[in-house]
Structures are given as structure tokens and as C-alpha cells.
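Of the protein chains in this complex, one is absent; all others appear in place.
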Amino acid sequence: MVHAPVLIVVTLLLAAFIVPLLYRKLPVAQVVFLLGIVISSIFSIRMAFLVLREGTLTYYLGGWLPPYGIEVVADAFGAYASLVLALISLPISYFVVFAPKEVNTPARYMALILLLMAAMQGMVLAGDLFNLFVFIEICSLSAIAIIAVKGTRDSIEASFRYLVLSALGSGGILFAIALIFMITGHLNMGYVRESLAVTASLYPLNILTALAFIFVGFSVKAAIFPLHVWLPEAHSNAPTASSALLSGLVVKAYLVAFIRIMYMVIGTELFVALPLRPILLILAACAMLVGSTFAIVQNNIKRMLAYSTVAQMGYIVLGLGLFSQRALEGSILHILNHAITKSLLFLAAGVIIKQTGTNRLSDLKGMGRKMPFTFAAFTVGSLSMVGIPGFAGFVSKLYLALGALDIGQIIFAALILVSSLLNATYYFPIVVNAFFGQTEATHQGSDPRKSVMAPLAVFALAVVFMGLFPSVVMPLVRQAAGLLQP
Amino acid sequence: MAIIEKLSTNLYYLVAIILFIIGFHTMLTHNNLIKKIMGMNIMDTSLFLFFVSIGYRRGGIAPIIKEGIVEYVNPVPSALILTGIVISLSFTAFALGLVILLYKHYGTLDADKIIAMRSREIG
Partner (left out) sequence: MDRFLNPMALAVFLPLLLAVAIYILEQRSWRIRNGLAVASAGISFILLATYLGDVRSGAVIVLELPNVLPPLGLSFRLDYLSMLGGLVVTGVWFLVSVYATEYMIKEHAKKRFYPFLVLTLAGAVGVMLSADLFTFFLFFELMSLSAYVLVVHEESPEAMRAGYKYLIMTIIGGLALFFSIIAVYEMSGSVAFVPGGYLTQGGLLANLAFIGFLVGFGIKAGIVPFHVWLPEAHPVAPSPASALLSGVMLKTGVIGLIRVTHQVFTIDLVRNSNWNTVMLVFASVTIVLGSAVAITEDDIKRRLAYSSIGQMGYILLGIGLLQERAMVGAIFHIFAHAVMKSALFLTAGAVIYRKGKRSVKDWGGIGREMFPTMVVFTIAALSMIGIPPLIGFVSKWELSLGALDNRGYAFVGLLLLSSLMNFVYYFPIIQNAFFGNRKHGEKALNIEAAPAMLVPMIVLACFIVFTALVPGNFALDLARKAAAQLFLYK
């Protein structure tokens, strides 16, 4: 039995327990923190290769077979999600350690990040519903905590609001799990699915109610329009690394869990039979338009990025709703591409705020000349968000648009274009004003030292690399999309 | 008559749903942050009740095999709910911690007042 799937989570959890104990010896804690992330990432990468070569990996905790034992399933989709989590977390962890401290209790902060990573990895690999729920809860709690850990008034208020809505979402998900358990008597995803094939038609009310609660519960967690209201405040008031993690990974981890339940547990047949696809499509369209529109009017750089996340989640949901092979590939690819790009943008924004002391976009005029590298990184991210060819965001848009045309939905292909234009109207002025124009910079600031810039450089290169050579991950993406659409 | 019978057999579910709605309502509509947390707890509890009652058999006992007893309670929900209670507890503790911090910063527990204070500062 390959232990990689479970070791990913175990390593992170172990590190999460050790790090706070070392709070007096911060350098040691930092080493443990980085080691935890790096080792689990290595397992994750190894697992991705194994899955690609040999197909789905399953792991039975303690050797107990399902339906009694706990199962960890690493299929192509889970392995892909785990890989995304691992790869994105590496530069961010580096940033946490080497960037100037925004948090007074760094050891606790690192422990929370480890916990969050463990929860997310567990969430995408869990093979039964209740473990999924437990990981969701750990993830929620630690995600809220890495916002509140900043300690400012705004961050605490934002995290409290996040907590309330998150608790609502958790309640909904647990309720749905109870309903599913009620009619199937199983929690293991595979068994639930088999059982549902028979029982779903016997208890249509139960399954409909469960679907509704799952939908709402995960909508809140993954910030699917219109339940995204908590996101802008939460993501913009968090410490820099937290913002990157939240926008880059956390919402996507929830979405992955949502996709898994919807497509692999409830099953595609039911999913197609019910009018869920039109609902997803409409919500995605609204998210793309409304998210971008709100982003345009923001003057706070991080809040703008947060609203942009709402819009970008719309892209992913759009692909799920379109449901053609290529659209699903686009969605799944966008999970990675958006994670890279948004992490880059949030880190750059964090550096900009730290160095200039202002978070207002209107104050950033002319700052590009003072901090050329930071703004160059921001520019790369912007180009990717707008979907300029040669950058990561373009590739996912290409697949999504092709997917839309595959099923004759010209209108949604056009929607992607309109949304790209909207993206351009709020990303490009920042870049243009930073580098060009005669206005003198009103704030002091300069590029930070190289060790802080390194994660930005890594992400920026990754954006370009993914823009030119998406074929690196496409085999895995294609397999994952194939799983969703039997 | 039939409806009453139906209600009485599904009494636990009914109560759970009512509790859920009460909790949900409290959480969303009350301005007092402590009451919000109480609402959260009520909602969680209702879910525990719901979950446990799925596994409950009238007259059943804990699933330890004994002579002459045929009715056992399904132990899985109960076991799961133990975990659920722990999660709910940690959520509550964490939320209360946040409330204390909010009170320190704003001097009030009223969500509306906090929003008003913030918007005044921004405006």
C-alpha cells in the first residue's frame, strides 16, 4: 500500500503540533514549519506521479476496509487538487518565514497555516463524507484564525462575520450529510454512490433537500455568487500570506470538495437530470459580471483583488455548469492558474502596502518607478487575469470558451470575453498609472530585499510557464475532467 | 389522525428541524453577537439531534451483542456526533474569543452599532 496520501496530511498535522511548542525558539519553529510543508509537498508530487501512472490510489486507515474503515482516495482529481495545494503553498510558506512580520505571534501563525494546509489536503483526499466534514470544519476554523491573527479591529470584525456565515455553511453541509446517511446508511463515498443509484428514486425529497443544503453550504464556503458577501472583507483584511492562501487555495479546496460530492457522490446522472446546470451557469455569469463590476469601483487594492476572486470563481463554476469535456478541463486548469495568479497578486499587493504604507489604489500613481520589480510582478499577474495570450489565465479561458462553443453556448463564450474586458478595466489602470504618467509618486517606497521578492518571482515565472507550457499538467487535468464526466 | 401519527413517529426530526430554524433565525437576525453564537449552538445541537435520531431505534440498546435482544441502536451517528460536538465546542470557544476582542475594540456587542461606527470612520 502506498502511504503517500495519508502521509501528506499526517506530516502537516505533526508539524502543526510541534511548531507552537517551539515558540521560544522561532528559528527552529520556522525550520520545522518549512520542513513540514516541503515534505508533505514532496509526498503530494510523488502521489501525483503515481496516480498519473497507475490510476487511483486508495488507502485504508489502520488497514480497516470500508464500509467500516476510513478510506483515503487519491484519484486524478484529488491528486491534482493536492498537487495544486502543495505547489502553491511552497512559495507562500517561504514568504511567511522571510517577509517582514505582520503578525505578533509568528509561531502560532505558522501552526495555523500548517493546520489549514492539513485540513485542505485532507478535504481533497477524504474518501468518506464525515471525514470530509471534519476537515471542512478544521479548514474553516483555521482559515478564520489566520485572518483574525492579524489582530487589527477590521480583521477581527471580518473574521467574525466569516465565522458566522461559515458556521451556517457547515450546518448546511452537516445536515445534508445526515440526510444522505439517512437514506443510504453509508458515509463512504463509493458506497453512498452505489446506494444512491437505487435509493435516490425512492426518497426524492430527501435527496433534493440534501442537494439544496450542499449547494448552499458550499456556496457560502467557496464564495459562489450570491453568497460571496463575506469574502471581500475577509480576504482584504487578512495578513498578506493569509490573503494569498485564502484567495488562492481555500475557496478552491471547498470547491473541489463540492465538485467531488456533486459529481462523484450524488452522481452525474442526477446532476444532469436536475436543473442544476442552468443554475450554476446563471450564478457563474452573475459572479463574473458582478464581481468584476464591484472590483472596478474599489479603491483598496486588496479589496479589489478579493472581488476579482469572486469573478474568477465564476469562471470555474461556469466550466462546471457547461459540463463539456473541454469546459471541465478549463475549470480544473483554472483552479491552478487562478491559484498561481491570485497568490502572486496578493503577495505583490502585500509587499506594495508594506513598502508604501498605503492600500489606496489612487496613491499608487508613479510607484512603479520606485518599486519596479514588485510592480512588474503585479503586471504579470494582471496580464494573466485579463487573459493575454502567453500567460496562465489565457489558457484556462481558451479551454472554457472552447468548451462553451462545443455545446453551442455562444453566449457564454461571449460572456468570457466581456468579463475579460471588465478585468482589463480595473487591472490595467493600476499598472499604467504605476509606470507611466507625469504624476509624481506621493509615497515613499522601494523594492524589498531579494529574499522577499523571491516568492513573487517564482509565481511570476510560473504564470508565464503555465501560459506557454500548460501541457505539463494537462494529462492529469484531462484525467480529472474525465472522472467528472463519465 | 394520520398526520398526528406521522408527526409522533417523526417527532425527533420535527423538533430538530424546528430547532434548526430557530438557530438559523437567531444567527442571522439578532444583532447581539453573543446571541448569534447562541443561535449557532442551537443550530448545531439540532443537527446533532437529527443525526443521532437517524440511528436511534425505540427500545434498542447499545450495540453489544447479548442473548435475547434483537434491537440495537446504530452506533455510527452517535460516534460521529461526538466529533461534531468537539467541533462545535471549538467553534464556540473561538467565536467567543473573537467577541471579547471585538468588545475591546468597539465597546459594544451590537453588530449594527459596530457597522455604524465603522462606516462613520470611513465616511
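First chain written, first letter: the chains are A and B, and each begins at residue 1.
The definition used in the following text is that a residue touches a chain if its C-beta (ideal position, glycine included) is under 8 Å from a C-beta of that chain, and two chains touch if they have at least 3 such contacts.
Note that the structure is predicted; figures quoted are calculated from it, not measured.
Just so you know, the chain we are not showing touches A across the whole complex. Of the listed residues A:Val386, A:Ile430 or A:Leu483, the one in contact with the hidden chain in the full complex is A:Val386. Listed here are the subunit A residues that touch the chain not shown: 383, 386-390, 395, 398, 401-402, 405-406, 410, 413-414, 417, 420-421, 424-425, 428-429, 432, 436-438, 467-471, 474.
Following the convention adopted for this analysis, only the chains that are shown with their structure count from here on.
Averaged C-alpha coordinates put the centre of subunit A at 28 Å from the centre of subunit B. Contacts from subunit B toward subunit A in the complex involve residues 20, 23-24, 27-28, 33, 36, 40, 43-44, 47, 50-51, 54, 76-77, 80, 83-84, 87, 90-91, 94-95, 98-99, 101-102, 105-106, 114, 118.
Taken in their complex, subunit A has these residues touching subunit B: 130, 134, 137, 141, 144-145, 148, 151, 153-154, 156-157, 159-160, 163-164, 167-168, 170-171, 174-175, 178, 181-182, 187.
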